[in-house]
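For this view, one protein chain was removed and the others were kept in their places.
In order of appearance the chains are A and B, and numbering begins at 1 in each one.
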Amino acid sequence: MSALSRREFLTTLGAAGVVAASSGWFTRRLFAMAEEGTLRAPRGPGVERWVPTLCRMCPAGCGLRVRLVDGLPVGLEGDRTNPLSAGGLCPAGFAGLQELVHPDRVRTPLRRDGPRGSGRWTPVSWDEALEQIAAPLRASRAEGRPQAFAVLERGDSPLTLYWLERVLRAHGSPNLVVDATGEPWRSAWATVAGTARPPAPDLANADFVLSFGHESLETDGHPVWQTKTWGRLRAPIAARQASAAYVGPRMSPTANHADLKVAVRPGTEAIMALGLVHVLILEDLADRSFLDRLTRGYHDRPGGSGAGGDGFEAYVRSRFGLEEVSRLTGAPVSEIFRLGRAFGTSRRPLALAGPGALSGEIGFATAMAVIALNLAVGAMGRTGGYVASGGAPLDLPPPEEPDQVARRGLSSARVDGAGWATLPLVRQSPAGLAANLAARRPYPLEVLLVHGVNPVHEWPGGKTIEEALAAVGLVAVVGAVADETARVADLILPEASFLEAWQILPPATGIPFDYAGLQQPVLEPIYQSRAFEDMWFDLARRIGGPAAAAVPAGSYADWLPSAAAGLHRAGRGTIAGGPFHARVAGFMEERGWKAPGPQTAEAFWEEFRRSGSWVDAPRGEHSPAELLGDRAERFDLWPERLLADARKLTGTPVADDALYGGARAAAAGAAGHSDHPLHLLLFDTSTLWAGRTALTPVLLEMSGFREDIGWDSWVEIHPETARRGRIQAGDRVRLESPAGSLIARARITPVVPPDAVAMPRGLGHRHFGRFATGVGVNPLALVAPALDRWTGNAILETRVRLTRMPA
Amino acid sequence: MRRFEPDSTRDETLFRPIEQTGARFYLTVSVLVAIILFALVMYTRQVVLGLRVTGMMQPVTWGFYIVNFVFFIGISHAGTLISAILRLTQAEWRRPITRMAEVITAIVLAIGALHPILDLGRPDRVMNVFLFGRLQSPLLWDVTSISAYFAASTVYLFLPLIPDIALIRERGKKHRWLYTFMSWGWQGTPEQWKVLTRAINIMMIVVVPIAVSVHTVISYIFAMTLQSGWHSTIFGPYFVVGAIFSGIAALFVAMIAFRSAFRLQAYLKLVHFQQLAKLLLAMSILWTYFTFGEYLTGYYGGEPEEMKTLLYKVAGRYAPLFWTMVVCNFVVPVVLLSSRRLRTIPGILVSSITVLIGMWLERLIIVVPSLENPRMPFPGRIYIPSLTEISLFTGALALFALGFVLFSKFFPIVSVWEVQEGRALGKEETVERVESYLPDDEVSHAGA
Partner (left out) sequence: MARWGMVIDLDRCTGCGACVAACKVENNVQVVSPAEGERGRRMHWLRLLVEARGEYPHVEVRIAPNLCMMCENPPCTKVCPVHATYRGEDGLVGQIYPRCIGCRYCMAACPYSVKAFNWGSPEWPEALLSTLNPDVSMRPKGVVEKCTFCYHRLQLGREKARAEGRPLRESDYQPACVHSCPADAMTFGDLDDALSPAAQLSRSTRATRALEHLGTEPRVFYLEKRDAPL
């Protein structure tokens, strides 16, 4: 039986081999799993707590609920009770936790250790850092130059702006430069209505929304609120239905959802708007009663100097004939008619203009034209049209009189040139700041404090800005991760994440009702970071003098409840998510009842913290008067005052036709660029948001999630253009403009016209943490820094040449 | 059947490769081992890093490994199937071929069965297939079927090997202990011969349905899904035909290689090749018939999702490979094997190699284009095999060759006793058999 025993031996050997090979130790080593999240959390009973707060990844401030397990944030979702976002979020919101624990967050204040831009830093204490900023400010004030202090601020928090302005005013500097993108619209509106506060579109009640490049469903305005409203208006079982139309060169996702799309050449939206006014006039669809009663300049021009004295109506008829409009915009006359009729025959039409249409050379004229279109259908001050923008009745300390030193400082010119010779009509001009810095115009700056803006990356001519900053005595950047601007600064001050700080956010412009959102920290700051407002209070105290007196004692968080007390005192509205729905409360209030709520300011604050938002339901009745400024009785169709001011400030005559004539000239001169035949269209995506959110892996991977592109930028090219250039999808292409060049990958798509290419902003960071650095390309490298004198904004228009790179 | 005694002193040529080892053997083995080692290194790397070292991605989640799995299992058919069928039909010219055929099956079946394990994301969990196996899954049918076939073909290889092992043992020149052990106590007694013959007869009948089931079941892996280009009722027989086709081609390559290496011209004569070549030709035409039917029905039906995949194969990105396959599998064999003039050993070698290439392409064309054309509007992706996958393919081929070479080092590559049996009994038995076919004499022999 020896054969059998050998067989047995072999079998056993085989079995042992199999067992050994699949033994646990061996395979566990090979197939290890990432450590589970719970291993990182403090070992506790797993108690869950939800904290309502606000997402601050973009200016909208959607309601957020953060989930904490044993005190550690492990998840988040939209807050259903928030009156604006109602539980919705955009992709950026979900990256909040990753931003909180980003490995490259600055942990302590850093002082540069070596020449600017060398990237060498030493940690210093907050005391040292703030002292380094305060010392030159005290000195310059003592020398009678308090205005040598400028703050460049993102501007998405009105309370922050309030405190910035208050301290600067007390100190004596006029130089609060806000990087607001709404500038053309704001200044156009100010011209028309005589008030600095633009109106808000009552989208929920509109039945026809015409968008001129307004990416309502993507990144403009308050996208989540707009999308929610859109969703309600298109619900299968909705009480009300609405249509949407889109005018623009690129068929964006918002355009894709429009029922009517009219393509126009880039930069010709103003002409289309005036063309639509013409259609309304021809078809007798204009709201004559409104135009007669409430506008100035429709039938004739009051005090018009020079040619004609034609009213707006006559002007449009004679200078913007439909054939001409069609020729300049590239849209067939039949489509212009169709759109005009659809717009005019709707009961509650409304026209929006987005930054995409307003950031070109004739942005101001475009804004004026779209406002004129709204006026033509009487969409001002009525339900479903433009109504007064909401605010929040917060309690703010009363303004104080500046002392003599401060008054002298405040009367000097602003460093961004706003309101002065080159920019007479403008209040803020970040681009003007960029232009003036290098030349130390109108005077050299001692200190520039930068918060929430990354000019070296986000503005055209980043390199020149880098060089211009050299002219500033001290540059301090406040931020969470050291970006390109921080790299050439002298000090970096670590800012707390929005999950670690307090804020009350009134509605962003464009919300038609009163609202206040509460941002509250879900945990203590995990590093030595601090909320910006706390830094600012401390700095003011160190500067001393009136600046110190302008801030309250204690921290920002200590002060905030007193601001909220104003909401309680207002005696109207409800804390969202409470027993009464906001609409019900509004209904009751209109009839003289008051919905029961917290009795004291303290109780109110507690309720406010539990809920996260306060809202006062939109009123039923609107009137145009609510949109006009105190001194205005009518809406100005002709910017007479504007032109008069311009002439006064510049001392040069400005042609009567300067505004709209410029639009026509720009469109006509658009052809004939043989060297750079293609327009470059820039757009934003809801994952990259022009660069600020491009910080975390989850969003970087989703850079082009609809295009199957990750961790990269791309160039959208029309199939015909691609065919001519022998370009295939995925090829690398070179774009060259007069200002610069870049290489990116091609994407062939029919959403762009044959005479343009499009690129998303946001990537191409040279310094922005380990994940984002070196990813993608920055299309602003192609845009030369150029200033729009009507708005003070950078002109983001350029033309390019496209060539395929060899493989 | 009249007994005969195999003679260990004759047919020296057949024993020489076992008893003498030249430098060529060592060189061949070294080269093959080197290729296999490289493959092993690449595989280890794959286990450590994960399947991302391959060229697969969503939606092409199966690539080279599955293609080669089907290819190798396909080749395994010819072996046992040819050997069994030729034995069943008592074709005398089978005698020098059967051993090689059976060896191909055994080796390539093991290699083929290894491939799904190479393809697994978690090869350490392969036991789950037995612990939690669901018989509803075609992969389980596969496991069952291939296991059965492997068992059957190993037995079917070993049984006719026993008398040859006894012969080597008798010659006593090498490793006597090994051959004594492996001969299982064979003494060549009439009793033993009877048992052996009966066992071989049972196996040759049993092995045929098992072999057919194997490749049918492999085809069901694809046919039982809803992928366009896969969900076809013809797949079962189509795959079996293709398997036999590629198997015969592989057999030819082996025959020609060993014939020249071991100088077996006396045993593997032109006539053997020509007989088998007729079978190859028949399979080529049969394969073409199935292929034609498959694509014609798809084209005629015109169902959009099916058409997308079909046009992709025939006129799209895969067109060059598709038409190469047609040339390799149909044009070349038909041209070279139809006429007696071209049906020479070089011609047969060329046909076999092209058939092997063509059949490999056929597996590729079945697996990958369907996956590259998912039904949903997925962004398009192209599958390009990576170095790991290519190295495992070459490693598998090298392993196949190595198995063959090692087998031929220890056992005769031509069945000695069957050839001798043919010499002794063949003519008589054939005459008897042919006489039994002839019509009876007209003078009535009703009673006699």
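For the reader, a short list of remarks on this structure follows.
As a working rule, contacts are C-beta pairs under 8 Å (C-beta built on N, C-alpha and C of every residue); 3 or more make two chains touch, one makes a residue touch a chain.
Just so it is clear, the model here is predicted, and its values are computed rather than measured.
Checked against the full complex, the one of A:Leu260, A:Leu282 or A:Ala557 touching the unshown chain is A:Leu260. Contact with the omitted chain, checked across A:Glu165, A:Asp300 or A:Asp712, is made by A:Asp712.
Touching residues on subunit B toward the chain that is not drawn are 49-52, 55-62, 116, 119-123, 125-126, 128-129, 131-134, 136-140, 143, 221, 224-227, 371, 374-379, 381. The missing chain lies against subunit A, touching residues 31-38, 40-41, 46, 69, 72-78, 85, 87-95, 97-98, 100-103, 217-218, 223-224, 227-228, 230-232, 234-237, 241, 243, 245, 251, 253-254, 256-257, 259-263, 342, 686-687, 696-699, 701-702, 705-707, 710-712, 718, 749-754, 771, 775.
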